[in-house]
Every structure is written in structure tokens, then in C-alpha cells.
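== chain A ==
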Amino acid sequence: MSAALAKLVNISDVSVVASGQGRVILDNVSIDVDAGEVVAIVGESGSGKSTLARATIGLLPRGVHVSAGRIEVAGVEPALLDERELRSLRGRTTGMVFQEPMSALNPTMPVGQQLTEVCRTHLGMSRGEADERAATMLERVRIRDPKAALRRYPHEFSGGMRQRLMLAAALLHQPKLLIADEPTTALDVIVQREVLELMTELVREIGAALMLVTHDLAVVAAYAQRVAVLDAGRRVDWGPVADVVLNPREAHVERLLAALPTGRRGNMQKTGATAPPVLEIEQLCVTYPGRRKLPWSPRVDRVALQSVTLNVDAGETLAVVGESGSGKSSLARVLVRLLRPASGCVKFAGHDLAQVRGAKLRELRRELQIVFQDPASALDPRMSIFEVVAEGLAPSALGDRAEARRRVAALLLEVGLEERFLEMLPHQLSGGQRQRVCIARALAAQPRVLVADEAVSALDLSVQSRILALIERLQLKHGFACIFVTHNLAVAERIADRVVVLYRGELVECGTTAEVLDRPSHPYTRALLAASLELGPIAPGKYGLRARAAHAATPTDSIIS
Partner candidate 1 sequence: MFMWGCLCFAGPGGAAANAEPILRVALASDLRSTNPGINRDSVTDWVMTHVVEGLVATNAELAPAPMLAESWSVSDDGREYTFRLRPDVKFQNGATLRAAHVVWSWRRMLDPQTRWPCRSWYDGNGDSGVRIDAIQAVDEHTVRFRLREPDPLFLYRLADVQCHVAIIHPESLDANGNWRWPIGTGPYRLKEWRRGRYVELERFDGYSLAAQPASGFAGRKEAFVRNVRLVVIPDASSAKLAVLSGEIDIWPLTAAEALPELRRDSHVDLLQEASRDWSVLLMQNRSGVMSNPALRAAIASALDPELISQSTMHASRPLRPYGVPAEEIAPDILARIPPAYQPQRTQELLRQAGYKGELIEIDVSRETGSYFNDAIVVHALLVRAGINARVRSMDWATQFKRYLGHEYQLSLFGYTGRATGPMMYSVFVCDPVKRVNCVVHTPRALAIMGELNTSSPQRWPVLMGELEMEIAHDRSIIGLYAPLRITTVRRSVVGYETWALGMPRFWGVRVDAPGQTTAVAKRLARVSAASGQGTWP
Partner candidate 2 sequence: MMLTFILRRVAQGLLTLAIAGTAVFLLIRVIPGDPAQMLVGDVGDPAMVAATRASLGLDRPLPEQWLLFASDLANGDLGTSIMTGQQVREVIMQAFPVTASVVLLATAIAALIGIPAGMWAAWRQGRAADYLLVGITSVLLSVPTFWSGLIVLVIFSVKLGWLPALGYVPLGEDLRAGLIALIMPVGVLVLAELATLARMMRSSTLEVLRLDYITSAQARGVAPWAVLLRHVFRNAFAPTMTTLGLMLGHLLGGVVVIEKIFGLPGIGRLLVDSIVQRDYPIVQGCLLFVAFIFVIVNLIVDLLYAALDPRVRV
């Protein structure tokens, strides 16, 4: 009995091809998973990591097929099974959890039914038995009042709770192998940590193996025993986490690790203490109209921001940290007047942005620019890059076309794009290049304040660090104040002079990067710090998980619904 037999999963020299254009997604990849082991598959977007996970149980999308190699799961080859046998394999030995909590559960079906669907078909359980088992599992994944939860519908749960429901569904039939395809990428930091802890705990409890697909090296370091690093469909490195990640031997892995946001921005010497702040925000409240319960009952509005007061100094970088629903993007939108505040005021160059109108507003707005998160919808698909950036120039400058071309070319150069990009169209550019064009467009208006609303969250790690460096360089050169909105503490620490923490619309923490990150005063900030997983260099060529704050309390119970 060769060692291979004892393996739970054995993937040898597998290649996967998209039959349409014949594009190679996986090129001759081999990995294996022992019973009860946690194996991570890591790589940037487009590296083929989730394809590898799905291929394991033959769930490749239409038009994509395994062109070479063999896959064995629990001694059986899924590719050779007929429809019924493949289904019972999935129904008994394997389970899967997906990335997007919003569409993970059938919105029109009560949660209980979706959970027990498998048990009753594959394990022949009666309705009562299956419900009983589901209720205990929900209890186990810490869903409040599990009996009632069975009858409720998916949209009545938050993202984090839905991911726990998915976990319960995948583990209900005690599978031998759980495949998790970026289970927590879409979740906030605290919830992410909870779900990961819960998943690994449960898997260990039922002795199942876990194949964890992620792009976050910190998660790999924290939870996996062995790891496979993929780049553009090829396996770059494979082995225990200590050899592959903590003491990187492959150039590609070193590059990834180097791109991690580490270190802290030297705090700027205050240029003259008395320089007036470029932006003063006083008692700012923002609400979104809600729906009426009954036609005559008063309309209950959702409060996004609750009396926020904040000043921003010229040339400073202020990080705004908070989870989804904390109101951070509402704040960003109010500052550039895309949203009208319910009350309070935003003073800029002696005017209250909320009151000013017409030509004066249009003139003032040019000095407050924004870069959005999603590069795909940031550029007008119909316009060339020249036209996009030229729109940033003042209307007066657009008269002379040659002059405009010269200025746009200069701006592109500043953001690291050669002149050949002028005539290209947005769909020909990568995500990173598009963000650079957005920055160039914002610069064209010579703003005094640049708001970056999660500007790097949608980018791969390597691209992310280059964009952050670019912003820092431009800020030094042009002296604009930068308000950097993010949910990632490491990014905030690397780029910001001061950090502000938002929690449910309230400003709970404000201070220099050091004050906030080393001596947090608000419990939420402490929970945030404790939950964040960060990998950093602990010695030349050696990396380790950084214990964030010595006196941070253990991650409190899920105070986040």
C-alpha cells in the first residue's frame, strides 16, 4: 500500500483547459491532502486556485474540463463516476463553502430546508431527525435561537451568519473533506477571524480534511499545515507552511511577502502648527430614507453617520478605518458632495459645501477629488484614456487640443503610464493601470484634498503596494491632503499620519497612527486589532505572524451581528 493510497486527496499532474478559447487554466499541478490535514492553496487572482479546488469534486463550470492528470478523492476518481455515484460522493464524503455570502443560499427557500435537503436524500433521515441534527449544528456554529432560524429565510441573516449557515450545511453530513473557496474574503476582519476559527475547530472535531483556498498569506500562516503556491496556473512551491511561507525559498513567494504592507509611516513634522485645517467637518449626520412598516407609520430612516466632527490638515494623510456598514464610504461621498448631509456642515476654503450651489460649487468641487474602489466602473467604456484624463483638466484648458495632449501625457507619466496608453480604451487596461488613470484624472484638477475610497481593496497584493507607493510619492510632490478609506489596518498603518476609526456611524477613535494602533482606547478598536492577522518580516528572509497589541483583549464574542 503505497503512501499515495493513504492520502485522502491525490491530485497528480492535472491540467485544466477552457475548451472555448483553449486557454490553459492549470498546467500540470500535483498536490495531495491527508485525512484531517489543513492544506492551503494560495495565489493571486487568475492563478487558477479556485479551479483546482472545484476540479477536486468535478464541479468545473460549463466549457472547462480536465485535459490531463488524475484526481483521486477517498480512493475514488470523480471523473470516472457516473452521475449518481458522483452525487453520493458529494453528498457523503465532501462538502464545500463558497466566497459570496449574499448568493450562497437560495433566497426563496427557508434555511432549514436547504440544510436538511442532503441528509434526507443521501442519509435517508426522516424530517424530524434531520431537523434535530440541523438545529444542533446551528447551535454549534453559534446561530442564536436555532429552532426558529430553521424556518427563517436567508435574507434575514447578516453576511457573517450566512457564511456560518453555509458551514453548517457543508458539515451536516460529517464529510471527510471540506473545500473552502475564499470563505471569508468578502467578510469584515472580526467576522472573518471568527468564521476561520470556527471552521478549523469544527473540521478538527469531525476529523475532516480542509482544503482552504485564499489569497491572504496571513491566513495560510495562521491555519494551514501545508501550502501550495500557484502563479498563472503553475505550482510555484509546495510543502509545509514553515518552509514555503515563513522561510520563503521561491522568488515569487518572496515578492508576494515583500508586497505586504509593513512598517509605519514616519510621522510628518507638522508644518507650522497654526496652518488652518484644509477641511473642517462639524456634527455631520447622514441618513438614508428607509421603508415604512405600515403606510401610516412614520418612515424609519437608516442612520449612516452620527454627528461626526473631524479636521483634516493640508498635506496630511488621514486613514478612515471601519467595517462595512460603519459609514466610512458615506463620509467619503459627503466630502466630495456626492451625498447631501442630513445635518452638520463640511467647511472647505471658507464655504459650507452643503449650502453652496451652482457655479461656485462646481469651482470648489474641483479641489476635492475621489478615487473609487471598483476599477471596472471607474472609466467610461466609450472614451479613450486621453479623453478620460482630459475631463479632469479645467474646461478652459480643453481649448487647445495639442496643449491638452501634452498635459495629459505628462500626468500619465507621473502615474507611471507611457504615452502609448493615450489612445487605448479602458477595457484594454488591467485593474492596476485603470486605478492609475483614475489618479491621473484626479490630479488633473490639482485638488487640495484627494479621497481614496477603498482604492486598493479590489487589487492584488503586489499591485496594491505599488499603488500605495505612487500615492505617497504624488502627495509629497503636490502637497494635497489624502483621506484614505480602508478596512485593512496594515494598509492604514503604512500610509496614514493619523487614523480615525468609525463604528456604526460613530467616530470612536481619533489620533496619530501610533496612538490608535498601539494604545487603542475604544473596545471596538481593540477587538479590531486583536482580530487582524498580519504577516511581517521578523528577521531578514524570515516572516512570522505579528502579535498586534500586547494588551489587546481576546476577540470578544461576536458583538457584530
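The candidate set was assembled so that all candidates are chains of the complex that A comes from, given by their letters.
As a working rule, a residue touches a chain if its C-beta (ideal position, glycine included) is under 8 Å from a C-beta of that chain, and two chains touch if they have at least 3 such contacts; residues count from 1.
Since the structure is predicted, the reported quantities are computational estimates derived from the model, not experimental observations.
Participant: Pick the candidate that touches chain A in this complex from 1 or 2.
Facilitator: The answer is candidate 2.
Participant: Enumerate the contact residues on chain A facing candidate 2 in the complex.
Facilitator: Result: residues 57, 59, 62-63, 83, 86-92, 94-100, 103-109, 114, 117-118, 121-122, 153, 155-156, 166, 169-170, 291-295 of chain A touch candidate 2.
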